[in-house]
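Removed from the display is one protein chain of the complex; every other protein chain stays in position.
A and B label the chains in the order they appear, each numbered from 1.
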Amino acid sequence: MRTAIGLAAVLAMLAFSTGCWDRKELNDLALVTAAAFDRGAGDSVRVTVQFFIPKTAVTGGGGGGGGGQEQQTATRYEEGENIADALARLQMKVPRKIFWGQCKVFIFSQELARSGIQNHFDLLIRSPQFREHAYMFVSEGQAAAVLDTYPPLERSSASVIRDLTQLDIGIKVTVGELSRQFKSDSHVQMIPMVRILPLGKGKRAIPYESGTAVLKNGRMTGTMSEGVTRGVMWVLNQIREYVVTFENEEGPSRGRVSLRPVKASTKVTPRMVNGSWQVDIFVRTQGDITQNETLENPINPEVLARLEKSFSDEIGERIKQSLREVQRNQKADVVSFAEAFHRKYPKQWEKAKDDWEKIFPEIKVNVRVAARINRPGLVNVPGGVPYDQVNKE
Amino acid sequence: MSNNDKMTGVQLACVMYSTVLGTGFITLPTTSYQYARNGLWLTMFPGILTALISMGCAVKLSRMYPGLSPVAYIKRILGRIPGFLVGLLLFLFCLQAAGVTVRQYGDFVTGSFMNRTPLTFVIASIALLAGIAVRCGAGVIARSAALLTPIFVLPLLLLVLLYPHLEFRYLFPPLERGIVPVLKGSLTPQAWMSEVYLISFFLPRLASGVKIGRWAVASIAAIVASMFYVNLFSILLLGPDTGSKLVTILIAFRYINVADFFENMEAFLLAMWVVGNFVKLAVFYYAASMSCSELFRLRDYRLIVFPVGILILIFSIWDLPSFAIVAEQNLLVAPFWVPTMMAVLPGLLVIAASIQWRRRSLQSRPNG
Partner (left out) sequence: MGKWFFWEVAIAAVIIAISEWKRLQEQPGKDRIVFLALLLAGAVLSFLNLPDTPGPTSVMAYVFKPLRPLVEP
């Protein structure tokens, strides 16, 4: 008898746990994959959210964003006095509960960023429904337009930019990271820029990361090109896996040589010399040859030494150029020299911190690079030429 | 020492095979091709002579001083201070050779397969593994060699799959520039083959009744045959392009494609070469540890195994800033330095020892 009751109870529980409840739950949610913030009419802000359309619902038709049969996302927007207000209004237009747990991308339009994002950013770190690991971007034009692209390979434009960012080619800024930047000594923030790469006609386009927006106290003041951004990444020790191409300027055979993957570690040492602010940057970097356009055979130690010299000169030059741009034109301490000085010279920093914007462009920077080429790849002599054309010493 | 620690003949042969070819397969074809060109397939034969000298000396010395490892009999033959100095040189040689071995292995693994893994990590992990084996004793090294050598050799059979791509015309004209380039090309292989002398560190642990000579000749024959096979396939497959490849066998394995199914075989190659290099490293490591222990007459060599391992790690990067220097070392220095320690030195030891024995027997005759 007891067994029978037990069995019945188990069967009943099994019936309840077949997932009907879960399905109902999911069906009640609208999963947000990305959100974009533009300036609305007057003083208002316009919030555009991108929803993920579950597979079963795709045939039922998209949302407010745009047509097309294969697309798996839809966008909807609403204006409000601030983001929270706009989101409350947006919920009135969306029949399901808006769910932010999957939202990994926030995009501010350049226009909005130039007028300042501090007030909007507060919501993103205060409200528990948003994730600190979501990535931040600034779009070149309308932020909503980025969400309104429908990439051919990925599920959504949000996942395209997220995946591109995770390749570590440009900088990567999450909500949590930006929150720390706001509290930094330099009062300067960096957010990667996104642009739209059109792929033929129609809405088949993908967003991609290109350059960096520079903000001072949350107000965007300028942009850095990709090249300058990378120079800054060298200083910030953010070079992970990277391709470097340089011109072999030493020796008889000129030509380009590419290295991959290039790894680097950078040490920034601030110095006070007779009251003047100086920074020593020491970069150790190494990579494997991946393409050799010269006629040199890198297996020869002397040739290799020349290549390494060209390599280190190239890196040094890139860093110097970027720093020149950052110091003279942007006048923004994106390289976190302020922290370095604060840590090493707390007293002097205390006096100087209010004038930092004036001091930073005047800092003298010494760059030293120790570059090493680790391995030649699968072959030693240049690939496309016969032996007798290879440069012999 | 338990009975399990006695080595058999097969184990002895496997130890020798992997010791020579662990890095030999990586380095030798490319290095030899620089000189020998399409005579590459002949370059290993002069090495037989060096290998026989090294082997003969190792066996002879182990018979004259049964149960003693090299540094111990060096001290006995040369006297205390000269013996200590020569023993120290042998110790440093083993350290340095072990360092270069792991370095070549590490460069091969990180350069061709695992681009993101730091070199020191690859080197340190295999050194730790070898260290554990060395600590467990000669018997464990010998048994793992016997177990692993088949795994090390088997992938070579896959090269047969390349036969549709082979071009026999690459062998012609044979000996275009005479025999001298081939002899120059054989300098590095013979240096590698002289490393069979390291077996003398294991001979004291050999089970009694094993016919050493037979197994020694068998292993030398296997080494020569494998080198011949690999070099021949390299030249038949790649022809004049052989010299530009850093690791010829790797390229050969990347060529393998049977019915679009047997492809990307180089992953096998990596997995299996790890074991070959492990044995080679363990042998040099053991030799270094034993030398050091005998040098200072320590009670138990196992105590210093891990400190010696750290020194091996240091020798794997010390004064070797780039692959170009390692390659230069293999090309210009190793052909002389390795046989000096592994063939000439044992030869001199045999001569010195025989003179001592004769003098001793002459002295003892009138008395007896």
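Some notes on this structure:
Just so we're on the same page, a residue touches a chain if its C-beta (ideal position, glycine included) is under 8 Å from a C-beta of that chain, and two chains touch if they have at least 3 such contacts.
Note that the structure is predicted; figures quoted are calculated from it, not measured.
Considering the full assembly, B:L187 is the residue among B:A13, B:L42 or B:L187 that touches the omitted chain. Touching the missing chain, out of B:V160, B:L303 or B:I351, is residue B:L303. Counting the whole complex, the residues of chain B in touch with the unshown chain are 34-35, 92, 96, 120, 124, 184, 187, 292, 296-300, 302-304, 306-308, 310-311, 313-315, 317-322, 325, 328-329, 331-333, 335-337.
The rule we apply is simple: only the chains that are shown with their structure count from here on.
Those residues of chain B whose C-beta lies close enough to touch chain A in the complex are 30, 107, 110-112, 115-116, 119, 240, 243-247, 250-251, 321-325, 327-328. Residues 241, 261, 288, 298-301, 303-304, 308, 372-381, 383, 387 of chain A touch chain B in their complex.
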